[in-house]
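Apart from one protein chain that is not included, each protein chain of the complex appears where it belongs.
Then we have chain A:
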Amino acid sequence: MKRHKFHYYSRNKKLILYLTAILAVSVLILLFTLYSQYHIYEITKDENEKWYGSWQGVVVDVSSENEDLLQEHELMEKTGTTGIYGNILSDDRSIGLVGYGDTQFFDMANLDLVKGHWPKKEGEIVVESQILDQLRKSYDLQLKISATVQTTEGHVTKDFTVCGIIDNYSSTWAIQRDFPNAFIAQSPGLIEQSKNIYLIPQKGYENILNEIHLEKNQEILENTAIEVNYNPFSTSNLSYTVIGLFAIVSSILLVSYTFFQWTRKHYKEIQILKSLGADHKILIKDLLHLYSKSMILPLFIFPISCLWMKLPGQMYLFAVILFLISLVLSILLSMIQVFRIPENINTYTEAILIRTRRLSVKQYKKMSPFRMAIRNIRWNLKRKIVQILLTSSLLVSLLLTLTSFNESRFMENYYNGFSDFLIQAEYDSQGNIKTIDPSIVTKLSSIQGVNYFESLYLSSGQFSVAWNDQSQAVFNKDFIDYPIFQIGDKGINQVFPNVLYVSSSRFKDRIFTDIDEGSFNEDTFNSGEEVILYLPAFCYSEAKNELDASQIYPLDNKEDSTNNVCTEIYEENSIKVGDEVTIQNRDGQQHQAKVQGIIRRPLNDSSKYDYTDSLLLQAFTLPYTVIASDSFFELEDPVSHISIWLDSDMNKAPIEETISTICSNEGLQLINKSTEKRIEVEKYERRVLIYAIITALLTFVSVMFLYYFFKQDDLVRMQRNEILSQLGIQRRKIRAIDNYELGIHLFCILCLSILLYVILFFGSHYQMNSVVPWMDSSFNSINMISYPLLILLFVGIYVLLAKIGRK
């Protein structure tokens, strides 16, 4: 005879459907968070390898013995070499190294040709664009450049034809030593001056680089730029970590919650079953059967998602363990609920809530809608706690995602703020900076694809400034060892400040509204009779050793400065408004002008500027700056520095070529930073997009959760309100109870979320041992209101769903 199996829970399709949906969503959220973290890790690693090379160690100027040792090392997966043949010359001065690289090196270096091809025959050369910039040459192929190389006949200068151009890689690599700045084909006729060997150990043996002992005191230098340490609490990972934890906690709570709600609804049936002899063993078996049915879809999703997401085995195992733990906890909680139902059928009542909780009500107090709301929350405390916890964790996840979004957006803007090109006029033989022809300025500014353009005239170290009380100046009383201060005649030292002219009204507004002493008089300033001085208090940081250099910089805040950073803090007070200053250039020409005003507040704070490396920002890196009109220089609207920002969606290659051609023709110095900038901008653009998607997904999950909670609450609420209505309680009072309850609920969620957010956010930064670099700036901008806006949106959705969820 076929034995009849007991099925009660496990044949309830609706319950199975609910549990399946919850478990499947939990699995997806959990896998998504792991995938996101892994994805970010992988992307960062790939980006670093792309930009800084995939080699993990290098031996610079390697000896032949060590080269053989490393080439033949059994744990080495790949080795590449570069050799140096000589130097690229500009005016008999070396501006870079010329050499070769083997195929393995180019595989590891990930160098992309901007144009042209790699050298195939003798006489061809591929150069970094910065070499062409330094040579004042355009980015054209077939150009001739000279290099000294060593042959068997000694050092000879040879001409090479540019066959390809690469981005500047060598200046960004972690170790800035002896990398070729230009590549030629390997030639037996040329003698290597030095050779580098680049190493990639076999997977799992990365530590071997620390264990290999080389001869002749040579060492393996590690490529620190490609090291990516996974930290789940870093600012970029924290939101995912919290979402992952939320997925686990919510699956436990939500499964138990759903089961609890269902048990409440079927209290009578379960009681009858128990009274008819269904013991705990049978019920547990049935319960396990229920969960096994509900697990079919999640278990199906698990491997498919992992394969699709290409998660590594360990991560997959970790996710499975986490999920199983949460499932076991959920089953245990469900069992407890089943055990608690009494077998005695006589205790059954039709009331939906059967409570045995003893609330502490000391004495009768007049009931108000508020007290009634509080009592209702106390009465349903466990359910409310589950709801508040889940909703708060959702809100915290949203806030943390918003933080990551804001941080990425800030970084995107920060890198977007860097100019793509910096163009500077040459210095003449006397050391005076030349001016750029106005027609060239116009030409550069009108190139299609130029998004923003800055220009000014800035001379550093060209002019010395003298005034009556100069002997009382801080650099005379206490000589400061820094290039702008120089020992003068008769024991009176001299200062060579920055001298600045700005034509842009935007720049003028920025400067002339910040005058602290005196006031701006446009007529006398424009006539060149008067000048403005920038004299903030400054920090002098003395060089600690021979490799270091002394530094001076304007102090942001005198009180905040610490003595361990500044050797001394100075303030120049020997010069006052109305004093006459004599400014002399290197040719001995003198100009006299009166001090019209003095700016004391530091102007070097990048957060005050729309552009990260605004020229104006560069002009105020020194505490001594003279701001004068073009009449003062006896020049008409001079320009010495230009910064160019490109449209981010423009193809930069043709613009680069145009600019480099102009600069090369005009003998202007070009610094091209467009590639580095785009890599960073694109990295953060991608993150902004990911965080925006997560925010949208989380908002959707929040809406679903809240709706579910309100629907669940509605049953109890309706029952209470029906009784109150039968008792003739005014509708507005009933509504007031509902609203108070909603308000208290919301208040608890907001308090808990904000508290958790603050703890997690600052805890994360404390743990990362970092300050919050982007907060000061970003909190001044629109980001500051994004948090209250998000909270308002959440409150809006909450209230709306509460109204919709209520019948």
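Keep in mind that, in the parts below, contacts are C-beta pairs under 8 Å (C-beta built on N, C-alpha and C of every residue); 3 or more make two chains touch, one makes a residue touch a chain; residues count from 1.
Here is the rule we use: contacts and distances are computed from a predicted model.
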item	value
Chain not present in the shown complex, as UniProt names it (candidates "Phosphocarrier protein HPr", "Putative ABC transport system ATP-binding protein", "2-oxoglutarate ferredoxin oxidoreductase subunit beta" or "Heptaprenyl diphosphate synthase component I")	"Putative ABC transport system ATP-binding protein"
Residue touching the undisplayed chain, where the options are A:G53, A:P369, A:P497 or A:G518	A:P369
Contacts of chain A with the absent chain, listed as residue ranges	349-351, 353-356, 358-359, 361, 364, 366-369, 372, 375-376, 378-380, 720, 722-731, 733
